[in-house]
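Only a portion of the chains appears, each positioned as in the full assembly.
Chain naming follows the written order as A and B, and within any one chain the residues start at number 1.
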Amino acid sequence: MNPLTSLVEAALFSASTPLSLNELKKLDRESSKDEFVAALGELKDHYADGHGVELVEIAEGYQIITRPEHADAIVRSHIVQKPRKLSPAAMETLAIIAYRQPVGRAEIEEIRGVAADGVLRSLQERGLIDPVERGEGLGRPMLYGTTSGFLELLGLNDVRELPQLDELSVELTPPAPPQLADD
Amino acid sequence: MIAPQTADQGNTFVVALDQFEGPLDLLLNLIRQQEIEITDIPIARITDQFLLAIDSLGLNQAADYLEMAALLLRIKIQMLLPRPIDDADWEDPRAELVRRLLEYEQIKEVVVWIGARAEHHSDRFARGWAPPEPELPPQPLTLDIAGVLKAVEDVIAAIPQPVLHRVVVRPLDIEGARNRINHLLEGSGTTTFREIIETEPTVAFVISTLLVLLEMAREGFVSLAQSEPFGVFEISRESAN
């Protein structure tokens, strides 16, 4: 491989956007436009020969991309996707359920001070919580608990292996029972 | 009796005004600059130089540096105490400080190695362009205990002041209830309360249905009947109208 072709390959590989011929030219002021075009041609032919990637020219410039026939396997294998983290709201709701299960929506909302239905639905869709029973009282509210999927993610065998709350700086105390105002 | 040493401030030593990484760094710097044998530090002299240095560098307010100054002064006093004749039992009061200085110096050497290595590797670039994230399937989820504990602490921090009562306005769906009743009456002309409210009614819908039925009965559109106490609540269209 020609040294200029090698440089163009490194530049296209490391760039976060397609590079135009003018941008590529900044790599080496000694080389002419024609030489860059030739290098791009060499690279394109090189990849065309059975490689997993190819050199394409799109509106914004040149780019090395994955060949479409491999895209499926890569997407399916999840390997290039960063694992997702839960949102803070979801984490807080999950923490409350983990420590207070079985617990109903009203109690979660009481503790967090905001509506919980959306978060509960998405935690349930992700297989982290499940309705476990119906509680007492008006409308027999659904009570939630954590699932085995939750334990697997944390590498625990049992929810009792969660750190005990008295080891934390503050305790997650149940909300004070509503008091009737005297006045 | 050993005469207390006076600070030989006439000694020239240069303290670079660079930021030191901490009291150990400054101390090590003083020692290395004067090519002092680290295992036999002239503690009185070094203490005075340290105090002078933190004063001139404006570090004499920083707790970390003051703590070191206090430690140096304590060692200095211990060194001045008369030693037992039998030296075998004497423990050098500088020993722990020497150990810490050596340990710190070792870290500094590792830092040089890491810095060079990172600099060397910073010439190698990874793939820059990230393909757009596909819509599906959902990405794997990560979760760890530390995250859960952090969330618990966030919850505790965010617990609001106790609320005595909260009135939630739930709109009644009068129109919907009337449509549903009319729809059910279209066929045979009869229906039941249970059928109207279905299996999982909301409180608002039950109340709406009840209000609509009472209103329709008052207007003479339907008649309400119950064949026995606590029996099925039957609704039938008044054919006369």
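Just so we're on the same page, contacts are C-beta pairs under 8 Å (C-beta built on N, C-alpha and C of every residue); 3 or more make two chains touch, one makes a residue touch a chain.
Quantities reported herein were computed from a predicted structural model and do not represent experimental measurements.
**Student:** Stoichiometry of the whole complex?
**Tutor:** Taking all copies into account, the full complex has the composition A x2, B x1.
The working rule: only the chains that are shown with their structure count from here on.
**Student:** Cα centroid separation between subunit A and subunit B, in whole Å?
**Tutor:** Chain centroid spacing, subunit A to subunit B, equals 20 Å.
**Student:** Spell out the residues on subunit A that touch subunit B in their complex, using ranges where they run on.
**Tutor:** It is residues 10, 13-17, 63, 65-66, 75-76, 78, 80-86, 88, 91-92, 94-96, 98-99, 110-113, 126, 128, 139, 150, 153-154, 156, 162-163, 165, 168-172, 175-176, 178-179, 181 of subunit A that touch subunit B.
**Student:** Once bound in the complex, which stretches of subunit B touch subunit A?
**Tutor:** Residues in contact with subunit A: 125-131, 133-134, 137-145, 147-156, 158-160, 162-165, 203.
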